[in-house]
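A single protein chain has been omitted from the complex, and every remaining protein chain is retained in its original position.
Letters are used for the chains, namely A, B and C, taken in the order the chains are written, and counting of residues starts over at 1 for each.
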């Protein structure tokens, strides 16, 4: 497995918080991270590429190409009390090994920038319609569990958190970095193709809690619009898929000729 | 593949025995190792993490996070005649390569601590109800096969042993470390989701034999209680699963958009 | 993963273009690359082998063996205005990691030879019969998108490109190499065994555009013949497959004996 990096800037940050939101079920973490980046006008300072990402590239609206990538943004609070690093991207590694590797890359940055607390985001899948999403919290230490309870965060006492967001959160403990994982309720519905639907309501609930935890004011209007766009984008992709559904798909290499000699 | 270690202590041991019990069918090896650790109050001295573990973290009762990990415990016999190293954990590597790598990591410790004999544990799957579990034994040398026969251990003359427990046992031979693998009968039943059930009776039979081989007295009451708890824990997880069964699950990354250009 | 190389020559080229065409859906890219090599009498200067290729070798007409491989050819324009490097081969890596690795190997050559523009080729799968294939283009920069529009190339504004051809194209952007990906319409039909059919008409359309973009004259007659041969070859392989269809196939190692002890 190999990594590639593109560093745009070396920001100077004071004991920043780190927020982690890669795409997952309901795009809850991703929508939240993207929204924060946009609202705070956070600045991109590093892109990260891994051979454990899926082997394809994306075509953008303007006809140019975009690679699958992970991104680090920063935002400087005027008073240097809550500088932020936001980690997001358009993909998670495919393989478990890749997920562990990327998680450790993220934590290398967390150590480098002396992150004082890390917030990983994710979805709490209910499997049924969600009227008003509750936000659950898990932490690296009992004191942290107590602390977050004061911010409308429900506790958990069992289960597991999967994927890179969960690994960044968990491996933070190994490195002695205080870390909280916030999971926002979402139905977790997928369409017949196994595609998850973007859940803006869930992301909004998560951001509301995160805003309180970090004492950040976040304007919520735009998120709904953003989510509707994401929703539309996803539906367009699904429409494209439906059109080509009857074709059998192989991701890339044609199947090798079947062998007759062994 | 990458490993991470957390070393708590460098114990001084005199020609210790090593006992190996990672989770497998019926949790026979894992239950036995956990029980020994608890009864002997063995002390944790090293944790080991591998990118070949499954990519998720576990939520504990107190709302904090636990990583998937492998653990080394030690116990010092007062007379230094049977000092012990116990290797266990809450997971096995997913990939074959990972299983070989972890097995070799375990044997690196065995060599470092000059282990005089290694005991790997496992399940002998019968596929039918087991009234009174027999314990089978395989060894790295014919003399050892003869030796263990004197302790109510049945011999075997065919078959194979799979997984990390089996590899630690087998690869010990390559390094010239005397090793025995004890396999205790268990029905091997799994529920519809493919989950194995904890078999305390099987673990108990195994521990009885191991106790004799090591001349250790092991009180059996608590194991039954422990196993009932494990059983309950497993059933709770299964209940959670049943509730969310109708949802399609992808382990972590959302499926990539299906491609239309190649 | 490991690579092996066989270097036949170190050509001296002046700011060459690079053309990339590994096998994919409809063999569009591969047919085009092979045709160019043949028509221009381009010279092989390096072969590349990867452990991420499928584990088999091919038997040639003369009874000798051919390895799966990737190949670099060069062609020198008399006036050194459009020297070419053509990258093709008889296979793509099986794993995503392998596809990323091979793509980066190709770009190492592109940097070494100071490639001024890279053209990746591929198929645009329509899922329905194609009367007269349109050629679509994506690029690494908006100016390039505008430029190629002048050559009967249709723009795209969404979708993704998968496989090694797409990765070479996309990763070129990371290295600051100007790159265009040309995708030619093809039905994308596969037979019951999942085998793609060679689409000469699609390759021809692509070559026509590429010829204009590079100001190269390409005689089209032979391609039709070539494609008919490829078609025939593919049908022969399929016939062999049909004959042996009733046999269950394992790619190579016999299945391990099923285990009864764990």
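Assume contacts are C-beta pairs under 8 Å (C-beta built on N, C-alpha and C of every residue); 3 or more make two chains touch, one makes a residue touch a chain.
This one's a predicted model, so the numbers in the text were calculated from it and none came from an experiment.
Summary of contacts with the chain left out: across A:11, A:159 or A:211, the touching residue is A:159.
Interface note for the absent chain: among B:32, B:51, B:88 or B:162, the touching residue is B:162.
The hidden chain makes contact, of the residues C:94, C:174 or C:216, with C:94. Seen from chain B, the chain kept out of the figure touches residues 23-25, 27, 54, 56, 58-59, 91-94, 96-97, 99-101, 104, 125, 127, 137-142, 144-145, 155-164, 166-167, 169-171, 173-174, 179, 181, 188-190, 193-196, 237, 240-241, 244, 249, 251-252.
Even with one chain removed from view, chain C keeps its contact list with that chain: residues 1-2, 4, 6, 49, 51-67, 94-95, 236-237, 240, 243-244, 246-248, 250-262.
Going forward, only the chains that are shown with their structure count from here on.
The most distant chain from chain B, with centres taken as the mean of CA atoms, is C. Taking CA atoms, the transformation carrying chain B onto chain C includes a rotation by 180°, reported to the nearest 5.
Taking the mean of each chain's C-alpha atoms, the chain closest to the overall C-alpha centroid is A.
Of all residue numbers used where chain A meets chain B, under half belong to both copies. The two sides are thus made of different residues.
In this assembly, the C-alpha centroid of chain B lies 48 Å from the C-alpha centroid of chain C. Rounded to whole angstrom, the centroid-to-centroid distance between chain A and chain B, based on C-alpha atoms, equals 34 Å.
Of all residues in chain C, those touching 2 or more other chains are 24-25, 125, 156, 159-163, 166, 188, listed in ascending order.
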